[in-house]
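Rather than the whole complex, this shows some of its chains in their spots.
Going in written order, the chains are labelled A and B, and every chain counts its residues from 1.
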C-alpha cells in the first residue's frame, strides 16, 4: 500500500485525548517562548485537512528553530493530551520530511470542493459567452494576468471560502447564480454582471500575502482590494486602448460591491447590475458559511456562533435527514 | 370597432399641455375644498393604467359630491393645462359611466405582468411538489382560505409590486428564484423555503384594507402582517391537528423574514432557509423596483430617486439597447 494514500486516512482533530498520533502534519505557525527556567521552546500550530492542533516543542536547539518553520511538513509521533480545555500534542518524536516521504503541501490544506480545472474551464467558458467586446477583452486580460494566483488564493483570510481555490470557487458559484437570475429577470445586462462577479475580488491576490498563510500586505492595508482592482481596470483599459462607458461601469461595479460606504464602498451601487452583484456576493458568502457550519451540526442542534453572520447560531431542524 | 378596445389606446399621462383629452378615467381620490369666494369644489385624482392626473371640478352641487367618489369611473372631456409645474385636467364635461359604456374597473388599474391563472397554477404546482406532508397541508390550507384575496392584493401600498396581483406575482417570482438556488445549493430544504415564500406576506391581506386603494387596517397598524400570519399558522396547525417542529419552523420563517429587529422582525433568521427567504425577498423586491424605474429611463440617464432603495437614482448605461 502506498504511503500517500494512507497518511490522510484519519485527521488530526479526530484523535481523542489519550490516543497516540503518528503521521504527517503541516506547520502553520511557530512562536518562540522561554520557560521560567530560561530555556527556549516552540509553540507550533500543526494542521492537516481536518483542522488544526497545538503542540509544544521543548528543549530546542538553534537548528530546531531554523528547521521547524511555517509551511514545512513534518513526521510526528505524540500523545494527545488536554491543556486548558483544548487538545494538544505532547511531541515524542519529530523530524522534517524529505522527498522520500512523498507528501505534498496541498494535501494538508483545506480546499474548494471543486477541482481547479473545472473552475478554470467554467470561467473561460463564461468569458467566451460575453457579447460586449470591450468588457470581454478587459476581463480576459485581467484574468490572464492573475491566472497563477486566481485559482489558488482563498476568497478571504477567514469567514467564507477561506481555503485553497476559495476565490475561484466563490466566483464560479456566483456566476452560476447570475446565470439563473438572468432567466428570471431578463432585463439584466449579463456581460456587466459576469464581469463584475469575476473582477470584484481579484484585488485580493494583491491584498493578501500568499494563498497558504495569508496576511494583509501593506498595499492591502492602505488601499484595499477594491481600490487595487479599480486601478487595475484603468491600467488594463489603457493598455488595450479601450475607451468608452464600459470601463467606467466595470470600475463602478467593483467600487460599489460592498454595498454601503460603512462597509467600505466609497459609492453605493448605482447601476442595476452593481446592486445585483452585491446581493449575489452576500448570498454566496452566507450560503458557504451556513452550509459548512450546518454540515457539522446534528439535526435538533444549533451551530456554533458565526461571527460574520451577526454572531448568530443556526438551528438544524430535526425533521431533516442527516 | 369596439369601445372597450379603443379607450385604452393612449394613457392619460401621455397627453401634453394644450391637448384635449376625451375618454374614460377612474376616480382614485376626491377632496372637497372651498374657494375664497365660499364656493365648494372638488380636487379629483384620476387614474388609468398609464398613471395619474389631477383635476379641479368647480361649481359643484350636492349631487356631484355624492356621485363622484373613489372607485367610480367617469367619461371626461378636458384640456391639459399646466399648474405649478404639473399637468392638470381642465374639465369641460364629465359624467358617470353606466353599463352601456362597457368599462371595467380592472382596466384602469396597473396589474402584474403575468395572468392570474398562470400565478395560480404555478402556486398550486409548487405546493404539489412539496414532500413534507405537515408543511404541505398547512400551506395548502392557508392558501385555500385566502385564495380570493391572495391573487388580487398588491404586495404593498407602495414601493414594490404595488399593483393588482402584486402579492401573488411577488410570491411566484420568489419561488422561481428559490427553485434555481436549490440547484446550486442542494443543501436547501426546499419545502421549508417554498412554504416560507408562500406564507411570508399573506398576512398583508389582513394588514391592508382592500386591493384597489389599500390603506392600513387597525389590525395591520397594531399587529402587522408578520404577527397576523404567525397567529394564522398556529390556528391552522391546530385545526388540522398537526403537531411537530414543522409548525415552529414555519412560524419562525415568517417571524424573521424582515431580517433584523430594527426592520420589524422580533427574531433574526436562525435557520438557513429563513436567512435565504429574507435574501430572496430583498432581491425580488429590488429587481422589481429597479426594473420598473429603468424601463422608463433612457440609456445614458438616471432614474428618479427610489426611496426604499436608500433614495438612490440608478444609471442606465448608454451601451444598452433601448
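Going forward, contacts are C-beta pairs under 8 Å (C-beta built on N, C-alpha and C of every residue); 3 or more make two chains touch, one makes a residue touch a chain.
Just so you know, these numbers come straight off a predicted model, no measurement behind them.
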- Homomeric complex, total chain copies (2 given): 6
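Quick note on the criterion: only the chains that are shown with their structure count from here on.
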- Item | Cα-centroid distance, chain A relative to chain B, in whole angstrom | 43
- Query: Tell me, which parts of chain B touch chain A in their complex?
  - Reply: 132, 173, 176-177, 180-181, 183-185, 187, 189, 192, 244-246, 249, 268-272, 275-276, 279, 282-283, 286-287, 290-291, 294-295, 309-310, 312-320
